[in-house]
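Written out below as structure tokens is the structure these notes cover.
So, chain A:
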Amino acid sequence: MKRVQYRPDALIEVLHVAQESYGFLSEEILHVIARSMSVPESQVFGVATFYHFFSLRPKGEHSCIVCTGTACYVKGAGEIVTVLEKAYDIKAGETTPDGRLHVGAARCLGSCSLAPMLTLDGKVLGNETADSVLEQVRGLLSGGESGREMR
Partner candidate 1 sequence: MSVITLTIDGHLVSGRAGQSVLEVSRDAGIEIPTLCWLEGLSPWGGCRLCVVELKGEQRLFTSCTTVAAEGMHVVTRSARLENYRRMLVELLLAERNHYCAVCVVDGHCELQSMAARLGVDHVRFDYLNPPLPMDISHDLFGLDHNRCILCTRCVRVCDEVEGAHTWDVRGRGTTERVVIDLDRPWKESTSCTRCGKCVQVCPVGALFHKGVTVGEMVKDNSFLMDIIKRRRSAQPFVERRRS
Partner candidate 2 sequence: MTNSTEERKIRLATVWLGGCSGCNMSFLDLGELLIDLSQRTELVYGPFTDIKAFPKDVDITIVEGSINNTENLELYREIRQRTKIVVSFGDCAVTGNVSSLRNVLTPEEVLVQSYGHVPGDPPYGSEASEVLPRLLPKSYPLHHVLPVDAFIPGCPPDPERTWPALLALLEGKRAEPAPEERSFG
């Protein structure tokens, strides 16, 4: 915050940095940011919840973000999401109750030529099917072969 001289127009930059450092934006963090930048708390909250990038809750241990951009969608990304949702009984954007897996749907990860594609703990996988994804996620969660490889 010092770097941006507490300028209120740098609020988004500050939130970016905070999320990077702490993984998510807790109430405490938001409070501190509001205080030190002299921005009303409700405004900080409004900005933090406007953008999909910011998360107010801790993310899961593992994350699987499926691209649902147009190219991926027409090539079956919807089915991948549905299968994952069913398998782990959560909705896209949620984390399993045990905090182990976060399933997300991204608007477009910009690798349309690899459609349908997704990222598994940050690693990009392309040309996938629902079954192949499920298999890899299972492997990851059970800490199996593919899981270790991912690391």
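Going forward, a contact is a pair of C-beta atoms (placed from the backbone, for glycine too) under 8 Å apart; a residue touches a chain by one contact, two chains touch by 3 or more; residues count from 1.
How were these picked? Simply put, all candidates are chains of the complex that A comes from, given by their letters.
All values derive from a computational prediction rather than experimental measurement.
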| item | value |
| --- | --- |
| Candidate touching chain A in this complex, from 1 or 2 | 1 |
| Complex contacts: residues of chain A adjacent to candidate 1 | 27, 30-31, 34, 40-46, 49-50 |
